[in-house]
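A single protein chain has been removed from this complex, and every other one stays in its place.
Note that the chains take the letters A, B and C in the order they are written out, and that residue 1 is the start of every chain.
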Amino acid sequence: MTFLGLLFYILAAVTVAATAVAITRRNMVHAVVYLIVSFFGTAMIFYFFGAPLLAALEVIIYAGAIMVLFLFVVMMVKVDSPGEDLLPARQWIPAAVFGLIYLVIAFLMIFETRGADAPLGLLIASPRDFALYVLQNHWFSIEVISLLLLLALIGALQLGKSQTKPGTGDET
Amino acid sequence: MHMEPANFPYLSAILGTTVAGLIAIMLIPAEKKELIRRVSATFSGITLVISLLLFFAYDRSMGGFQFVEDYSWIPSLGIRYINGVDGFSLPNLLLTGIVFFTGVLTMWEMETRVKEFYALYFLLVTGVFGLFMSLDLFFIFVWYDVSLFPMYLLIAVWGTTRKEYGAMKLTLYLLAGSALILPAVIFLYFKSGLGTFGFVPLMQSGMSGTIAPWEQKFAFILLFLGFGILAGVWPFHTWSPVGHAAAPHAVSMVHAGVLMKIGSFGVLRVAIMLCPVGWSYWAPLMAVLAAIGIIYGAFAGLRQTDLKYVIGYSSVSHMGVVGLGLSTMTVEGLNGAVFQMFAHGIMTALLFSSIGYIYDRTHTKMVPELGGLSRVMPVASTFFIVAALASMGLPGLANFWGELVVFIAAFRTYPPLGVIAVLALVVTALFMLRVVQRTFYGPVDEKFSKLQDVSFFLGVPRMILAAVLVIVGLYPSILFDVIHTASAPFINGLPK
Amino acid sequence: MIVPLSHALILSAILFGLGVFCAVSRRNLIMMVLGIEIMLNSASIAFVAAALRWQNLEGQTFVLFILAVAATEVSVGLAIIVYAFRRTGSFDPGNYNLLK
Partner (left out) sequence: MAYPTLAALIMATFLPFAAFLLIMIFTRMKPGLSARLSIGSVAVSFVCSVVLLAQNWAAPGPVEYSTQFLASSGLNVQVGFLADQLGLLMLTIVAAICLLVQIYSLGYMAGDPGFSRYYAFMSLFAWAMLSLSVSRSLLQIYVFWELVGLSSYLLIGFWYEKFSASQAGKKAFVMTRAGDVAFFLGIFVVLLNAGNLGVLELNGPTATRMPHEVLTLSALLIFGGIVGKSAQFPLMTWLPDAMEGPTPVSALLHSATMVAAGVFLFARLFPFFSLSPEAMGVFLAIGTISMLLASTMAMVSRDIKRVWAYSTISQLGLMIMGLAAGGYFAGVFHLTTHAGFKALLFLCSGVFIHHFGTNDFYELGRSGSRGLKIPTISIVIAAAALSGVPPLSGYFSKESIMSALAGLSNPMWLLAGLLGVFLTAYYSFRVMFVMFFPKSVEQESGHAHAPDHAGYRAMTGPLVFLATVTVLLGFFEAPIKNFLAGMLVIDLHAPETNWSHIAALVLSIAGLALAWFEFGRRGAEQVGFVEKIPPLYRLFAERWYLDHIYGLFVDRVIDRGISWLCWQNDNKVIDGAIDELAGGTVEGGRISAFLQTVMIQYRLLAIFAVLVFLAFYFFFEKI
């Protein structure tokens, strides 16, 4: 086991543990913070897997932008859901059952796959190469994504705006 | 099979008249009820006249399909708009014309949603007419469904006893039937390899054995059950009493008088004529079911207290006679079956029309609540009694001849079943006379003593129906001559 | 020389399972969206590992798009959640049953 391999296992353990803790928090602020930890771990794994640009983006967008957005929303509505039944039995039991089956099958499938146990080589896609590849081969998709983001922006604005009008749609 | 083209599209003219009537009714404002009734009567009268014209203009010495119109419709699928009548469909066409017209007159006094009622009624009858005259399986199927859907609304909106239940039950049953028919039609379409839905080429390939025997057997049983549900074949008959009882009078008339004939006509035209090998294979089953239906309907009718249920069960019994005739594989059997279709249609229409009048006055159709009506409304009672006598198979009225011929054919082919069917005559007489006795005889009930007897105008539809019963009863050859032109060549042309 | 692909895939599978568990069993809309984020993230890990295994940048490209979609989804999703919260005063998904 190499040093990097050891680091991967540590990071993986941290990520899984942080995620597991996050999804069981009653307080959403705590949950989001734990999740940020999880995303940092993921970013590190991306880096080891030779994707430095993606690692940076993971930190910036996921851990930075998205999680902060969550924090804003949680704080804005100021509800720490006191009444929430954390994990209702009629939901988590089937979820756990299916999840376990899923994991078992996933493991079986992964170990059945030939060539999956070969260790990965070290290789780094530099941001420049990556950017060139994307813009050469997927420029149209990039445009579509940008349009999507624009639409999301307009949509979110619209949703937020209709809130401000008094008397519309408060109660049905 | 001989196909004689029409020099004028009479058949399309019938369809055109009903559609024109439909449009005309839609255009009239709903408040002008009287106008709507008159328009309906006019247009239905025109169809009656045309169908009468066709009936008498049909060349009996030539036979075959006449007044044929043939236009391409969807060439890529081989669907053509072909209309034509032969000896099997002509009596049914005339029956539809008569029942249609008299039905419009029967509902003259109805006041709720007149416009919608007549519009749906015209739509229903358009489908029925189309089915009887179409010679393309695709169109037959389409017309079948066209005639089913208005039925649901007509019963659910204007019906009486448990109308939603009755309407739903009827629609589900009949759609189940059409779900059996469609696969069989498509199956035949592909197995014939002709790429056509045309009736005549398919029939020839059925006769010549291009469609293999097992394929015919398979298609036949699907088609028989599919159409048989509509014909009230035992044990798929329970929709019929419920549906009859729930429907408004004119719809009961069309329903029992014509719609059940669609079922038996479909069995004859589609199942039997397209799959003769399947027919000979399944005929014993048909005969057994029909005989059970005859005796069973009569016995079940004995216990009914609702007038319309009584008629519903008698219909089951009488349609059993039709089925028995169709199962004998003889000329007489087919003659009798088609004759019985006509006679039963007129007879039931008269029964329902009379019940309609009585119900409109007394607001009940439960036998125990009625009584003594013969004193209060002698003419209306007479109409009912005439129809009841016809239903008992009394000579001199139309039904007797159909039953006689069918029974003789059945007696020749299946002697035990023939005996059972004849024995049912006693039971039918018993329950019909019971109903007549309890409804019309006995002392007059106080609450009915002020009721009016049927007026001349309202008597007209009943008079027409009763007159047809008597005329055909006294001179049955008027129908047999026509039917024979279709049945004899068909039976003689059957593959050995 | 780091780890076999299978180990990365196992990590991804475990994270996906946790994400699904979160999305399905927490009675809280925000936590559901969080669960979806976790699932997307686990998929990203699988993509990046696969990109490394087959020396192909296509996998990384996919992760880029996943990031974009995740950002879009979260922004619109959270906006809807806030909107819905204003109307019902709750994050409980059981309350959203007007279509029933």
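The rule we apply is simple: a contact is a pair of C-beta atoms (placed from the backbone, for glycine too) under 8 Å apart; a residue touches a chain by one contact, two chains touch by 3 or more.
Because the structure is a prediction, the values reported are computed rather than measured.
Enquirer: With touch as defined up top, name the shown chains that contact the chain not shown.
Expert: For the complete complex, the undisplayed chain touches A, B, C.
Enquirer: Sort through B:R37, B:R80, B:K115 or B:K169 and give me the one touching the missing partner chain.
Expert: B:K169
Enquirer: Where the complex has a chain not shown, which of A:A13, A:M76, A:L108 or A:V144 is the residue touching it?
Expert: A:L108
Enquirer: I'm checking contacts with the chain that's been left out. Which of B:M3, B:L175, B:M366 or B:V422 qualifies?
Expert: Answer from the full complex: B:V422 touches the omitted chain.
Enquirer: Touching residues of subunit A against the unshown chain: what are they?
Expert: Contacting residues on subunit A, toward the hidden partner: 91, 94-95, 98, 101-102, 105-106, 108-109, 112.
Enquirer: For the chain that got dropped from the picture, name the residues of subunit C it touches.
Expert: Where subunit C meets the chain not shown: residues 20, 23-25, 27, 32, 93-94, 96-97, 99-100.
Enquirer: So that we can see where the missing chain sits, which residues of subunit B does it touch?
Expert: 169, 172-173, 235, 238, 296, 299-300, 302-304, 330-332, 335-336, 339, 372, 374-375, 378, 382, 389, 394-396, 400-401, 404-405, 407-409, 411-412, 418-419, 422-423, 425-427, 429-430, 433-434, 437, 440-444, 476-477, 480-481, 483-484, 487-488
Just so we're on the same page, only the chains that are shown with their structure count from here on.
Enquirer: Based on which chains are in contact, what kind of graph results: line, ring, star, complete or other?
Expert: Other.
Enquirer: Looking at mean CA positions, which chain is nearest the middle of everything shown?
Expert: B
Enquirer: Express in whole angstrom the distance between the two chain centres, defined as the mean CA positions of subunit A and subunit B.
Expert: The mean C-alpha positions of subunit A and subunit B differ by 69 Å.
Enquirer: Okay, in this complex, where on subunit C does subunit A touch?
Expert: 1-11, 13-15, 17-22, 24-28, 30-31, 33-35, 37-38, 41, 44-45, 48-49, 51-53, 55, 57, 60-61, 63-65, 67-76, 78-83, 85-87, 91-92, 98
Enquirer: Residues of subunit A touching subunit C in their complex?
Expert: That would be residues 2, 4-5, 8-9, 12, 15-16, 19-20, 22-23, 28, 31-32, 35, 38-39, 42, 45-46, 48-51, 53-54, 57-58, 61-62, 65-66, 69-70, 73-74, 76-77, 79, 81, 84-88, 91-92, 94-96, 98-99, 102-103, 106-107, 110-111, 113, 115-123, 125, 129-130, 133-134, 137-138, 141, 145, 148-149, 151-153, 155-156, 159-160, 162-163, 169-172 of subunit A.
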